[in-house]
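A protein chain is absent from this complex, but the other protein chains hold their places.
Chain IDs A and B follow the sequence of writing; residue 1 opens each chain.
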Amino acid sequence: MSEVKGAYNVCIIGGGITGTALAYSLCNLGETSVAVFEKSYLSSGSTGRCGGGIRQQWSTKNNVRLAMRSVELFEHFKEDVGTDIEYYQGGYLMLSYDEEEAKQFEKNVEIQREEGLDVEILTPKQVSERYPYINTEDLVLATFCQKDGHANPHKAVIGYAQAARRMGARIYTHTEVLGIDVQNGKVVGVDTNQGYFKCDAVVNASGPWSKQVSQLVGVDLPTESYRHQIFVTEPLENFFPMMAISFAGNFYMRQAQHGQFIMGQGDKDEKPGINYNVTFKFEKELTVKMVKLFPFLRNLRIMRHWSGMYNMSPDAQPIIGQSNIVNNYFYAVGYSGHGFMVAPAVTEALAELIVLGKTTHTDISYLNVDRFANAEVEKEKNVV
Amino acid sequence: MVDNQAGGKRHVDAIVIGAGPAGLCGAIAIAESIGDGTKVLVVDEGIEPGGQLPKQTHKFFGHEGFYASVRGFEIGKRLVDKARELGINFLMQTTLAGIYEDSIVAYDRNSNSVSEYTADYILIATGASERFLLFKNNTLPGVYGAGAVQTLMNQYKVMPGKSFLIIGAGNIGLIVAYQLLQAGAKVKAIVEATSKIGGYMVHANKIMRLGIPILLNHTIISALGEDRVEGAIIAQVDGKFKPIPGTEKEIAVDTICLAVGLQPSVELVAQTGAEIKYISELGGYVPVRDENMKTTVNNVYVAGDLSGIEEASTAMIEGYIAGYNIAQKITGKDMSEKITNMKNELVEFRKGPFAAKVREGLKKMGISFPGGGYREEIQQMPSSLSRLKAVIECPQAIPCNPCETSCPTGAINTGGNINGVPQVDYEKCTGCGICVTKCPGLAIFLVQQREEHSIVGIPYEFLPVPEKGSSVKLLDKNGKYVADGQIDRVMINRKEKTHIAFLKVPKGMEGVVRHFEMSTVSEESQAYICRCEEVSRNDVEKLIDSGITDYEEIRRVLRIGMGPCGGKTCRSVVLQIISEKTGVPISESRLGAFRPPVIPLPIDAIVRYAKGVGTDE
Partner (left out) sequence: MGRLVEHPILDVKSSTSKTHVVFYFEGQPICALPSDTIASALIANGIDIFGFTEHNHARGFFCAIGKCSSCLVEVDGIPNVRSCITPVRDGINVRRQEGRGKPKW
């Protein structure tokens, strides 16, 4: 074991949105003896590579609630955290090209409305009147929630990190966790390439590496990482306010504040494992599909193409909670591609759980890993 | 090759990226050795193959085997002709947009189409790009890169301005100044921040004798003008390159030309997964490679400026070394003799003082080259020259010997090593002047002391060609007026285009007069780092001060490198600022990602390709 470099009440592994937002949330509750260990630079894992969408149109009551609380926190991000993260409530337009799926959408909207979310159901004609630049051929229906939107994920991480630093948290970048010291069923320290740090609690917020990090504690987590690719075009004037997304169509796209179009799709043939390469096949498939639906894209060029990891759970919903094997070990992993958008509410609740021993704003007990012990899990349907 | 089909990849034995001297020689070596040029594909962005060669109007240094004394554009033509004879395929105006996990993707901007390739071997010879410089208003129209000015002037035959200020006295700055003067522009000055001229002295002498000042320890503070350049403010700098207040001076120019160095274009080689290392002596980030030019990826080779900023001869030799090695693997034949010959050439070219940095840099990769072993003494001009004789003013050990090899009487020698300072055997010299027209540095003069006056023959590459008998003002080696004189005669050389103007000069001035002026010739910290997103140095410094010191973090916050240029100009500048502010050497800081595509790839082109519709129009 290397030299002891410090001691913290809470050590967080991972400097993405979860790690930094959790450090911020802990400090907000008065717990400022917090360290974040990031093996590369801040947001280098999944957050800095993601699409940046923030939506509340989910298919289960719990997920809608969690998302609505997150939106509330995003709406006050600038005042609370002190950084402009390009948050913009331009809405989410969910496009359905499948009769079956359209019926499901209508059911989802009922659930969403019950939770107090203002969601519209649009006919293809209404869509093309509102958005003349969308080709509505084959469209069955669309749902739209104006309060959904998007933000710049990297700026959010930097914002949280800087605010946490101001309140006393330490953030160690380029510091890789090599081992977690568990004695008598309790975590007592974290060993890194920069030295050993004692701690009273450890949080796994390591995104793509969640499974490996959990193994350092000796706890199995049912997560697997899958590559997802994304590319961004040259900028145009802003005219496309919303995130457009389709599950059956398998795509999402938005225009960033700086004018570029960011888009991605899933690949069902992707094998699990960390892989940051990109393929030209992705560009071919996605451009053909998107140009048909959004003909104006034809005149744009691809600027950058990269990939990131979806840390998937068996039911495509996050795994958040406290371990009942090593009980000062916490985890916030397995976001399945939508960690950025729920992180404010998740970390608020997790910080409460760590400091107060219970959640007060949002119930996250349904996200505990124990749910997989039961035979039936309710899979979230609204994911690309 | 098969026709382009939707989604169909073409396969070649070897793909060569970059049609400059390194890439062309590499392709030639492969094609010659495997006996089938059609299995070699050369891809290049330029309008014509040759890399920087077609933009170069000056004669190149080196020896005959690598086209010494031949003008750059002519070298380009000869290499391309040779490559075409071998049946090598060229994809011009085509950018290799990315080396993806599943494919090598090329984008042809002329037909606005993409295509996919696979290759057994990749030779990357993408050369280098120009460094950017920070000063106020550095994005105004009229501030242009030296390479851009050369492209416009020497390829498109269009002049971007009338009077120029050149920033940087390395070889490129000196050459572009000379080329501008040849094209009829005015060059007001060359400013250089360091205390010495970085380029060859012979290049500097060519412009100094025309009266162009090279202001050492000077920098540009600001470009002046509202919507385009109308002038510049320059100032003297102290030992730490900080401007000294009170030394500012305004210069009226309409164009500012940046020649502040090159950095290897590592984007594509980085995408192959080859290891990249920061070695400042080689120009910044370079691929790690062995003495056979193989990178850390088995089938990926590099050559030329990409593997370290140097010059055209060594780029060609590296191209051959890489090419023969690739050919050896393709054919299974033993090519070691050819490879060894080329390696020996490289040893010779790298012995001199100008290769010291390259030697240092390569040592950091575990490749060692010996230095020294050449003559350095400078021969004094004889005090009495009653017959016309050659006087060589080539004071530095540079790898170049056309004077020696062109002399029909064997009167000139470089002392047995190409780097040696040449000497004339005055017993053998007949004053024929062949060496004067061959010398790439225009550093050889003809001198004769006559009864009533002396004669000085000067290499001359300008218009108009002076007429016999016309009176001229005589200039010394710094372009200062020293006396009046007369054109005795002009020896026209239509082929080489280096004429010799013989001047009648006062006795005793034969060692002083080095140029002339025809009497008929008329007398004459808001700096942006990122031009795409208009990010200033100040923005970056503020962020670093706030504790964000990682290049990737800065990039994402300020969008540096995320604009349409893809970070080609700003990355190294930002890394430099991080290094200055944090005290961490660039070599230890992190390089950041190089994401494809290298050039913005039209969606339309990909869609048409994917659907098999083919090209535009």
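The criterion applied here is as follows: a contact is a pair of C-beta atoms (placed from the backbone, for glycine too) under 8 Å apart; a residue touches a chain by one contact, two chains touch by 3 or more.
Quantities reported herein were computed from a predicted structural model and do not represent experimental measurements.
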Among the chains presented, those that the missing one touches: A, B
Residue, one of B:37, B:62, B:76 or B:160, that touches the chain absent here: B:160
Omitted-chain contact residue, chosen from B:38, B:118, B:139 or B:298: B:139
Interface with the undisplayed chain - residues on chain B: 45-46, 57, 71, 73, 93, 95, 109-110, 129-130, 139-145, 147-149, 151-154, 156-162, 182-184, 226-228, 254, 461-463, 497, 531-532, 534, 563-566, 568-569, 599-600
Touching residues on chain A - with respect to the absent chain: 132-133, 234-237, 239-240, 259, 295-296, 299-301
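Going forward, only the chains that are shown with their structure count from here on.
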Computed distance of Cα centres, chain B from chain A, in Å: 48
List of chain B residues in touch with chain A within their complex: 7, 98, 100-103, 105, 116, 533, 546-548, 550, 552-553, 556-557, 559, 562, 564, 566, 590, 593, 595-597, 600-604, 606-607, 609-611
Chain B-touching residues of chain A, taken from the complex the two chains share: 40-44, 48, 154-155, 158, 162, 165, 173-174, 233-235, 258, 275, 277-281, 283-285, 287-288, 290-291, 297-306
